[in-house]
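To start, I am sharing the structure in question, which I have written as structure tokens.
All protein chains but one are shown in place.
Right after this comes subunit A.
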Amino acid sequence: MKTAIETKNLTVVFRGKWGVQKRAVHNLSLKVSEGSIFGFIGHNGAGKTTTIKILTGLCRPTSGEAEIMGISVNNVAARNKIGFLPENPYFYEYLTAGESLTFYARLRGIPRKDINKRVDELLDEVGLKDAKSRAVKGFSKGMKQRLGLAQAMVHNPEIYILDEPLSGLDPVGRREVREKIIELKKKGSSIFFTSHVLADVEMLCDEVALVSQGELVSFGKIDELINREVISVDIHGEGFEQGCLKKLEKLCKHMVHKDNTVLITVDTEEKAQQAKEILEKGGGTLRAMIPHRENLEDFYVRNSRGV
């Protein structure tokens, strides 16, 4: 499979105030295959945005290299291949949504005669049709995010680079963006996106890389990396005989009860099944049984050992 994005021993050191050096990315080597959705995860300050700034030509690497479809990021031609959605995208506030997209379409070299049609298509696609002649100034965070996506899609790029595309959105907005990402992949593009929420990555990605303090912690196919096993189960029951409580208590890690409702947490699905039986024998009803899987925190803890 061809490589969409590649970084080789990428290192970025910022020189801050009073000459204090800050190493944001250290010796990062990555490969993103063409046509895949690649999740780049890590906590705030891990170096995700900095890596993206290198790929989009906004920052220069201190050492190492980065390539977009075989073209060095130092070459502006590499920018032809990418569509970029920054973290919290910012636009000229004095322009309307339509004017903004027209501006980007012109910068992307879309022929003049096709621009109007393309802009309308894009606005339609991201659901901003009615906001075409509204100034960006009054846009909500969600609307700016959609305009940002439309802007990245102007020239149907081969690669999308999206910085935290899902953060700060309401559940509906998140779902829309997730669907859009899947749709873009179906059209044959590669997507590189960052997130600090493991669930987002799990749901969408083919491959992931985990960074911590600028260094690559693990990198590979998502199924090989993330523990799919259930690590705990929450059980919510009510209307049981008081006698069950003793038995439940022996079984669980954690228990809260009030009047005749109880919330317990056990650490395996087996134990959850047992707890359910106890509850039902005691005449109670099972209200909910919620399995929990590994989250970013656990993933970090498990993978960061020995780094």
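Throughout what follows, a residue touches a chain if its C-beta (ideal position, glycine included) is under 8 Å from a C-beta of that chain, and two chains touch if they have at least 3 such contacts; residues count from 1.
The definition used in the following text is that contacts and distances are computed from a predicted model.
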item	value
Protein that the absent chain corresponds to, by UniProt name, given "LutB/LldF family L-lactate oxidation iron-sulfur protein", "Molybdopterin-dependent oxidoreductase", "Bacillithiol biosynthesis deacetylase BshB2" or "ABC transporter permease"	"ABC transporter permease"
Sole residue of A:106, A:129, A:221 or A:292 that reaches the chain not shown, by the stated touch rule	A:106
Hidden-chain contact residue, picked from the options A:151, A:195 or A:218	A:151
Option from A:77, A:182, A:199 or A:256 whose C-beta touches the chain left out	A:77
Where the unshown chain meets subunit A, residue by residue	14, 53, 56-60, 76-77, 79-80, 82, 84, 86, 88-92, 94-95, 103-104, 106-109, 148, 151
